[in-house]
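Single-structure report; data block below.
All protein chains of the complex are present and in place, except for one that has been dropped.
Naming follows writing order (A, B and C), and every chain is counted from residue 1.
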Amino acid sequence: MNRSFAESTARERVAHLLDAKSFIEILGPGERVVSPHLALLGVPSSFDDGVVIGHGTLNGQLVFIAAQEGEFMGGGVGEVHGAKLVGLFKRALRDKPAAVIVLAESGGVRLHEANAGLIAVSEVMRALLDARAQGIPVIMLIGGANGCFGGMGLIARCADHVVMSDLGRLAMSGPEVIESSHGVEEYDSRDRALVWRTTGGKHRYLIGDCDQLVEDDVDAFRHAAIGLLGQSMSLSLLALEAEHDLLSDRLTRFGECRDALDVWRLLGVPDPSIVADLEASEMFVLKSLASGESV
Amino acid sequence: MNAPDGRWNQQAQSRTRRVARAVAALGHGLEGKHVASEDTTKLLTAVLEPGDRVCLEGNNQKQADFLARALTQLDPSQVHDLHMVQSVLALPEHLDLFENGIASKLDFSFSGPQSARLAKMVAAGQIQIGAIHTYLELFARYFVDLTPRVSLVCAQSADAQGNLYTGANTEDTPAIVEATAFKSGIVIVQVNEMVEHLPRVDIPGDWVDFVILAPKPNLIEPLFTRDPAQISEIQVLMAMMAIKGIYAEYGVQRLNHGIGFDTAAIELLLPTYAESLGLKGKICKHWALNPHPALIPAIEAGWVESVHSFGSELGMENYIKQRSDVFFTGADGSMRSNRAMCQAAGHYACDMFIGSTLQIDLNGHSSTATQGRIAGFGGAPNMGADARGRRHATPAWLKAGAQAREGRSGVHAMPRGQKLVVQIVETFREHMQPAFVEKLDAWALAEQAKMEIPPVMIYGDDVTHILTEEGIANLLLCRGDEEREQAIRGVAGFTPVGLARDKRMVENLRDRGVIQRAEDIGIDKRDATRSLLAARTMRDLVRASGGLYNPPKRFRNW
Amino acid sequence: MNWEPLLDALFDAGHQVNCSGDLLTGTAEVQGRTVAVVGTTNHAAIGIELALAQAGAVLSVVRGHPGRPIVLLVDTQGQRLRHRDELLGINRYMAHLGCCIELARRQHHAVIGLVYDQALSGGFITSGLIADACYALPEAEIRVMRLPAMARVTKIDEERLTELSKSNPVFAPGVENFVAMGGIRALWRGDLQAQLRIALENSPIVDQRSLDGAARGGRKLAAMVVERVVEA
Partner (left out) sequence: MEKLQFQLVGDKAPAAFIPILVGVVGSGNLEVMIEPLADSPTCRVDVITSAQGFAPIWRAVMQDFQERHGLAGIAISINDMGATPAVVSLRLDQAAAALHGLTKDNA
């Protein structure tokens, strides 16, 4: 049986994504760099503040890696958690790894330290973009059960590459938040099929928000990441104008769509209703059918 | 008329009067047996009389929800003091009836989601409870002293003659309709569709008086779907212990599983762990069980010969259709479930029941009753009780009986089998609620709600094994109350009950095999990982079914 | 403050800023130099159209006016909470805005953010917070979540949160808290024009916020952790 990415802890993901026994942790649990804020609120902290960072090799090449633990505070970004990510990107500027790989699983800002988290998210974003400016590719791997939302959803889309499994989700606001704001008719958060076809890996793949879709398998993520090493995407005016055109075009083409099924139909998927039950490996064909926005 | 004074057919005469009132009230609105949905209130007002005993079909899963709502709309000055008899109180409307003054007395089995409100209304004197039954008991009373005058049931489809197709979720309908129709009662049915030709006839049309096409399909709950993603390592460990320590030990071939993640874990370990122990063909061939999605991998691996069901499960329709060797299906291919029949099957034809509970006391009595809720137990007490009327022998039944009787004399010396009744619980539930207690909450609840007996789900003298993450206590081997108490304490872990054990006595019981730890039966706890599960996600279940299982959207995270 | 008096107070030498829906775009004069103005008003919910329009405005400055400073005016209730925005990938639209501002910085445009009314959660990240430095008016409101809602979500007593918020700036709403943590460089009181001028002249290229947070005592750990990671 495969090693489920979604079921693995952040530590297990790192250990099995990188070359065996190559991972060296920075500010590991023994250093106890923990949140100073949670205890004040009567909440136990975690010895790594919910993010494992360090370096190791991937297919023999030096990479930096960060993995968020979705079970701890939903992977929420707090002061220390965010600073560890910032530090990793800054250090990458010095050591020039073949990539910085982020295994993102987060609801976004950690509410218990909301202000610090909000600022930290923007600091991570700037540090990430600094690394990209130096030609260091940043690769996001999204396949945890809690998805990648809020501030981490923004950070993810600042990376060079996004790889998702079809269990992974990538979006801004969680369905519960939207439902409580505009009602169940707007977004039924208990309809998981709806939630997944709105935010899940398959939709993100078809619409072009993730470059690769893989099975829920650590090894599949590993192979996808290996294929992306050293591939830096420039953040030039030209590139951003192309992105701008793509997003404008998306708005024009799909702005009236009420459901992902409508989007997929417009993309040229012959029978959108069967997409949910396809395996990730079967999606490649559909993606090539989906004219327009291929990345 | 043979009896000019009407002395021997008053019920039939009453029935005739009621139907005549309905015909008059509905006028052209009545076409054959078909009543327009907007005339429902008119119909109910015409046929009901104050004090009537009414069965409103409220099942474990499907609900005659349209008729329930219509009933609450009646004018209590015309229709009042109804005596409701129904197996499950699931909808708010079921209690609104009492609040509105339409009904006053209640006999039922299970109240799940309405249990807290029910307790409040009983305390406020708004409801008079006759009794809280097991399913089989309540159905039995339909034919003795709780026969409905009017039944409001639901079916998938009807034809012009009033023949009904109840679909996969037949559940209680045959028992209710039979009791009503053959005792001069009136049967009113809500259907999801009117069709020219039914796929099959589940209820003959001449047992049915009025048919209403409901504006919306009836409610139905996927109650038996357990997402394998939520099964914990501890539950995997306990499932391993159950399989190796009990199923294999007794060679259990015919069984029923309660609902829960513990039992789902067992189902998912059959094609993996149990297979590795060489148990295929030796255990778990015949089931009285709803079509649990978690059973799919075991079915696909060829473990299961037959499954008879109380009700169906949403999303399993196609799978069942394609596996008619296993499930009970009609000639049309769809499942025919029947709660009364399956309860009887589970009680008399199964060698084992295994299920979870909330509290177990030092005598092994167990209950899911908690203060402030009047919930009832549905079918668990029928499944989790020795069938004392049973006479046919099987190896599992004989072995359990022999263990219970070994070395005993007098009346206990007669060779006789016993059903295996296993309670599987973690020593602490969530929020650190201990599963083992000195005294069941049921006592306090009985006092609170003025019940004649505490609501015990499974009596201690029926329980044969208690299985926790700490071990298995075989109560069949206990001699005397003290041994029994220490056997229970000996698997109660770090709960206060467990900590108060007599350590020496517990070690003695362990030496005698009354208590078995995981290591005593050759299980290494570190092997208990989720990777043993034949399916770890809902998606895996769909894959295992070859795409035939179509889970409800709330379970689809892909 | 309304955007019109705000612009008058910021640019008394004149401005040509249009308001179209919730979007503010245009130019203004600061000490004889033209600056670009991009912002939102009406407590805008940042949906995909608005994020894209802001990004477009930033891109056209970079394309057409190399080096022209950019002033981001922030008034937002946060990202728009709609199913359609999520379906079309609002996070990508907002991230695009952030990347465009980053591009401007790299192309030597000074980028200054000013929260003049309201800055809530996600909507703030890729606008004001991604500027070289972000400032706020004292009467502005910056928050992720109000305390009652936070109490519900975190299941911590609201009284407890209120009490703790008096001594700890880390979770409670308020511009002062964001100043203490370094997220807001300073509050602008009095002569806005002068403060804008100074800000434009001293626009930091490197992200200084964790250092500010440490120096001000509101965010003591972040800078140290960053340092330790880099040096480990």
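Observations on the structure shown:
Quick note on the criterion: contacts are C-beta pairs under 8 Å (C-beta built on N, C-alpha and C of every residue); 3 or more make two chains touch, one makes a residue touch a chain.
Source: prediction; values computed, not measured.
Touch, as defined at the top, links the missing chain to these shown chains in the whole complex: A, B. Of the candidate positions B:A116, B:V195, B:L213 or B:I234, contact with the hidden chain is made by B:I234.
The omitted chain makes contact with just one of the residues B:E469, B:E485 or B:D540: B:E469. In the full complex, chain B touches the hidden chain at residues 232-234, 237, 426-432, 469-470, 493-494, 499, 525-527, 529, 531. Taking the whole complex into account, chain A touches the unshown chain at residues 1, 3, 9-12, 28-30, 39, 42-48, 50, 69, 71-72.
Throughout what follows, only the chains that are shown with their structure count from here on.
Using CA-based centroids throughout, the chain positioned farthest away from chain B is C.
Separating the centre of chain A from that of chain C, both taken as means of CA atoms, is a distance of 24 Å. If each chain is reduced to the centroid of its CA atoms, chain A and chain B end up 43 Å from each other.
Note on chain placement: the centre of chain B and the centre of chain C lie 58 Å apart, centres being C-alpha means. Contacts with at least two other chains are made by no residue of chain C. Counting partner chains per residue, chain A shows two or more touched chains at no residue at all.
The touching residues of chain C, when paired with chain A in their complex, are 48-49, 52, 55-56, 59, 62-63, 79, 81-96, 98-100, 102-103, 106-107, 121-122, 124-126, 129-130, 143-145, 150, 153-154, 156, 160-161, 164, 168-172, 177-178, 181-183, 207, 209-210, 213, 219-230, 232. Those residues of chain B that touch chain A in the shared complex are 229, 530-531, 536-537, 542, 547, 553-558. Within the complex, the chain A residues that touch chain B are 1, 4, 7, 145, 166-167, 190-196, 200, 202, 276-277.
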